[in-house]
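One chain of protein is taken out of this complex; the other chains stay put.
On to subunit A.
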Amino acid sequence: MLRGGGATVPPAGAGALRKARREQQLVSKRLLRDEALEEAEEGCVAMIFGEAEIQQFLQLAQRGTEEKEREGALVSLRRGLQRPETQQTFIRLEGSIRTLVGLLTSNQALLQLEAARCLHELSHSEQSAVVEACLPATSYLLTYLSGHSSDFIELCLYTLGNLIVESEAVRRQLLPQGIVPALAACIQSPHLTVLEALGYALSQLLQAKEAPEKIIPSVLGSTLPQHMLQLLQPGPKLNLGVAVEFAWCLHYIICSQVNNALLITQGALSTLGLLLLDLAGAVQRTEDAGLELLACPVLRCLSNLLTEAAAEAVGGQLQLRDERVVAALFILLQFLLQKQPSLLPEGLWLLNNLTANSPSFCTSLLSLDLIEPLLHLLSVSNVVSVLVLTVLCNVAEKGPAYCQRLWPGPLLSSLLDTLAFSDTEVVGQSLELLQLLFLYQPGAAQAFLQQSGLQALQRHEEVAQLQDRVHALQQTALHG
């Protein structure tokens, strides 16, 4: 439904985007095209050029006498190339790409820039034919990455990123052409604009469906991971736009599970942990700065990395047993609750992974008084409630010393509330927690009875997934 451009594409609401993601068609640059078309329709500037006009522009660009004239021709061409129709005509015109590539590699710097912009327009296309028509230019785009003009490099990188995401044929060519070493060299640039563009291009490369087999191994074998981690080091030199891109790159690498142990030895856990602390600090200081864009991939990376066996052995600047991580996470949870509640599950996922096998972190939750704030999240959504209850179970299952600290307090009444939910998962997790409390905390069952717990249980007696546990709890409550 999001393929096939043109006037029939419906406006992209968030629901449409979710569907696109599920169908694995969530391609950032695509929707861009349609919106720009809407604007163009309003402003009626980007015209559709025919063959003859395109020919004219190209000839003028190549052989014009006045430099301004030549540049102007390319500017006009570029505007026309905003329209898919013009793009189609362009690529079908014999010699057009060749001419454009010739201008791209000419010794006239400003013509070169304009030619690159034309190519960039083509790279936005949804039509794989148009994108693949740009193949002859890729070796030059890569070559220019080791140049020095930051403007130009930035443009080349965004163009490459767009081409990469659209076509497997392009990726199949870029890899042997040396895109990974080219990016590894380019990532040493001091220019933030270049770095952000590079991060974008790399993130698109790492998202490709064949990335785990064909791309990520060579990226891991290059110096890219080290540089990426360096660019994610918190401190005065950290730039948000750049960090966002590379955090997403890391996420795509890590969730592909190719060789996370390597990343851990390079200090990924430590760097990301420190970044989390920094994020929590920033969130307290700054209003509305888009920090959730960075928080999301950082949370994901940390959560996934914690499941690696290698995570156990880790040392480094930040021990992943450092209590400050929990403090930071809760500050971020509060931030997310206000700013982007849909990202709460990601934060709670990390909390689960931190607490599951860690008595120390469970103790931190208790000693830092974080149970009550946690309970506060129970009203947000079913997914969030299940996660909160899971974390509470992580704490409770460690025994009486832990349950004692969970008691008394608001926990019981929160549980009675969740028992009133209709969602089976939420209720199921509540039952698990109840059982642990009954087992380890004397008086819990009694208190439960006194607060009409049995009635709360009754409504679930017939539910298949819950029955057995409901009955078991009823027995325990009544008979000990």
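The definition used in the following text is that a contact is a pair of C-beta atoms (placed from the backbone, for glycine too) under 8 Å apart; a residue touches a chain by one contact, two chains touch by 3 or more; residues count from 1.
Methods note: contacts and distances are computed from a predicted model.
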{"item": "Candidate names \"Zinc finger protein 511 isoform X1\", \"Beta-adaptin-like protein\", \"C2H2-type domain-containing protein\" or \"UDP-arabinopyranose mutase\"; UniProt protein name, chain not shown", "value": "\"Zinc finger protein 511 isoform X1\""}
{"item": "Of A:E132, A:E168, A:E323 or A:D417, the one touching the omitted chain in the full complex", "value": "A:E323"}
{"item": "Sole contact to the chain not displayed, among A:L60, A:I91 or A:L343", "value": "A:L343"}
{"item": "Selected residue (touches chain absent from view) among A:N259, A:N382 or A:Q435", "value": "A:Q435"}
